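Apart from one protein chain that is not included, each protein chain of the complex appears where it belongs.
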């Protein structure tokens, strides 16, 4: 295991490079808001989600609090009460306005929040420009962390917005249809690729930026196994549904089955039965459409992913299997659909020469692993230690990134995590199975 | 008893008069929105309240549905889905978007809703202008009903907005302080005026406009009683609080005491302890301020009003007592603070020559009467029959109007009603007691 | 109005008479428990209900607390903690174990509770025997109150027990079938009898025992009206159901309709669809059986009673109308099925010469009146003042008594009360209508 707490070499670089990245990421967040009306910034459609305006403010609060005030000793650029409003969950920093109530606030206005963003930007810019060539590593590290934090919120901004629009019988459209021409052919493979086991190194160990939860890098013993060549498609998932997938308790974890019954789940989130019998439609950020059978299934919970895998005579991979398989690839890893592609929905590009396609991008892939600390895990020191570690219970790890993830945000060691019943993220799955265990499934 | 279902004589009048009233009321609604930012129109702070934008749309939907489409056979001026979004509770008209979810909608935008209002206004204007001198009584009746409906929503718009602003730690101000100079002297009387009983006529019987729930006019036998000369003031209520009013179960109805415990009530809604011990502050539409002891106490529930009365050795009047006393007054009835005074908070003007002051205006006065049908009650025919009758369970009657009620909206027979635990309306109380029962109270 | 607070003349009588009544009522409670197994005494099937053992203990606690300790200054005969366990809601007496948790207690055992009852009985007996001819009026009044209190709990014991047994898929039987032979003929009339209005005296004024809520006796002005000759039968109610009664929101109060939807009500409580289409079965204390069309419908809520009345083109009577009609009867009032008949279910005996049958007994009849204080109401002094007055919100009055009410417990002025959604009591209805308003109903 290597200790990484104090290693900042990855943060080295000129202020020009850092500032360039800062400007780009911050501008990207605002660009995502361009299609929106003022009203769209305000609504919170469930406790898990936040209003768009809150994301804009919170990401700025993060720079203000952890860079300007805490690290650089600058004075706040906002009303002290804003600190409470836009603190997410950092209890050691002060109290936080209750998360489920973020939608109760009509003020500050969108305009005031954008002004706040720009004041923060100005101060950060001044500081970075004043650094000359050599940026202090701690400053660079915190700014970099703040930018990755902001990129996480770019994805959340879109998924929260999608959830909110979906509540509206008017089915408002975030972006016009198009940008998502289904790929011509050859996707949706249901094959499995063999992966040799052994003692595998897991976790970030190349010295680049990563979150604290990706360390310490450590060894895990794995048996040989097989990993699905592609994410599971909507077409395959429709077969599961047609085979009574949502009516058979034997396919489900007990908690999952309880949820199916309590919530009346009959299909992935955002799916609805079309007027033609057997036809399914889904709500997307580009409007409602027919479910595309060749594209990865998305907006399924861990419970659904697990039940599908059981039905298919397979299982979900552990996060160590996933990461080891990805690192073992001989061909260069090519990514599937990501935020920059502006499709806003998984397409299943099936790119890549190697046997494993779309490992990165398209959909976050639920793994069989609970989100727990790695051996030797050490949270960041101070309040930033609350970033990840305190959520290490009751959640499952997801890997790979989605169609709403910025391409330069993820890594093979990246650990995303959500509770097993959540469906509003761009979550899907890839199967695994123990080597030699191929069986015909129950379908 | 007189049947009123078909009597429309009160609706007689020239189209010019009716149109004048239409323009005035509709303009008043929009004028109330002038101080608002777009964001303020969107938020719903609790299931009881609605977003401002929803009030703007729903009142227009009312004219569109019950006047233009149902009565006049015109085509809709809005998307059919809007009918569902802005239907409040008229189940016989079609489905209604769930009330607690009104705050989940960011669209249609405020601009689109205002356009919708204006399209409805245009059509109504055309129809009324086309009537010549004699407006069809049914048309006049429905337009008049729609305008009274709109005035109810003017008050709700303000109380819902106040509740929403009060959730915000920034304590946004709807209107600047002022406009509410405390009256110079002589108010807050704690006296009682004798009222002679007998067989009293209750309910609307003068042939003017009224809601269906104010009829049939009927006789009620009343013993002699005494009615408080003024609404109970905040100063008096502070004595109740100081005497342990919120800590003594013997003062409360069982349901009320349960609520006190469950909600942690220690004072009226919007009150908070000031920094000086013993000082109380309250949030108003004109910002936070010190509680004014001489003004009527406001934002108390029926449970609190009832407990206060018991503490004071008195009781609340029945609605028949209230109405009979008001009708028995020799001096002309003068109103207290109402919407047109723009105080946005009860002042307690104590106007009027007679012994009973501020019967109308200032605060809605909780009565001891459950909201039940009068003998001979007949709801309006058709869908409009859902307006009042179906709410006749679980609520208490309030009388008199408040500082947020338009002056030409109420009558002595007017029956307002809310569930006994509600506090976000401008609700207060006036005491009564049985003749000759004066006793020293337990304080 | 007459003040009754201090009038105890009704309590006059020899100790022998009082003791005789004491022995009889107390023995009756235990007789009701004879068919039970120990396990049956323990279970609480919902927060509204209490375990049988709790009823046995609480009624004894009542005598211990209000007669032995408070009035006579005797020492407790039970552990001080029992005082908390068996206090129902008298907050001025001390804390009470939470009502919804009464079923969490396995101790004291049934045997211990019966011993406690008998210790209390012994002390009461000693005191009454020691009085000689003249019992102190306050002692006589409290013992009498305690016995009426116990009779109320006899009925609750049966209804709570029935609810508990009904949860059990084994459908245990309290008493064997029989004892309830349907009456031979002639019942279930759907007629209306005219009643002359005027200024009617309502409330107890003959000087007998009554609860505080039946006073002060006072005058109410009533228009002429008509009252249903019989309780509404199950057969008539089945027509309401067949006509879509549970599917038409226009028939329901808003709160009622919400409840229908939330609880999935499709029939009275304890009814279930039989195997033959259209057949309905009901669970009774004598086991499951086919619904008898000629018997009064029972286990309906106020909401259902109100909806049925609206469907039938009628309404529910006010409690003043009910009482005035009963007092106006020329023929002697004969009672329907009551506890002593051991039918344990309404039969609809249709006895009585007069036009109104089964006014007393069979089913409690929901009235259109909210449970509110009468003019001049004065609660009992001291802790016993909590007996009735503090429940005067959110409930409806029921009149007449049921098949589970002891015959010497009710009076024409007797006011029972339950929240409008409750169905586990033996509750039914009788229609009323305004004179001359006969219309064909919507069925």
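Per-chain numbering from 1; labels A, B and C assigned in written order.
To be clear about the criterion, a contact is a pair of C-beta atoms (placed from the backbone, for glycine too) under 8 Å apart; a residue touches a chain by one contact, two chains touch by 3 or more.
Quick caveat: nothing in here was measured; it's all calculated off a predicted structure.
*Asks:* Of the chains you can see, which ones touch the chain that is left out?
*Replies:* A, C
*Asks:* Quick one: say which of C:108, C:231, C:346 or C:400 touches the chain that got left out.
*Replies:* Among C:108, C:231, C:346 or C:400, only C:108 touches the chain that is not shown.
*Asks:* With the missing chain put back, one of A:146, A:203 or A:256 would touch it. Which one?
*Replies:* Going through A:146, A:203 or A:256 one by one, A:256 is the residue touching the chain not shown.
*Asks:* Touching the hidden chain in the complete assembly: which of C:30, C:79 or C:263 does that?
*Replies:* Going through C:30, C:79 or C:263 one by one, C:79 is the residue touching the chain not shown.
*Asks:* Go through chain A and note every residue touching the omitted chain.
*Replies:* With respect to the unshown chain, the touching residues of chain A are 1, 89, 91-92, 199, 218-221, 223, 249-250, 252-257, 302-303, 306, 315, 368-370, 372-373, 375-376, 385-386, 390-394, 420, 434.
*Asks:* Determine and list the chain C residues touching the chain excluded from the picture.
*Replies:* Answer for chain C: residues 37-43, 45, 53, 79, 81, 84-85, 97, 101, 103-110, 164-165, 167-170, 172 touch the chain left out.
Quick note on the criterion: only the chains that are shown with their structure count from here on.
*Asks:* Return the chain whose centre of C-alpha atoms lies at maximal distance from the corresponding centre of chain B.
*Replies:* In terms of C-alpha centroids, the chain at the greatest distance from chain B is A.
*Asks:* With chain centres defined as C-alpha means, what is the inter-centre distance between chain A and chain C in Å?
*Replies:* 60
*Asks:* Centre to centre, by mean C-alpha position, how many angstrom separate chain A and chain B?
*Replies:* Once rounded, the distance between the two centres reads 48 Å.
*Asks:* Could you tell me which residues belong to chain A and also touch two or more other chains?
*Replies:* Residues: none.
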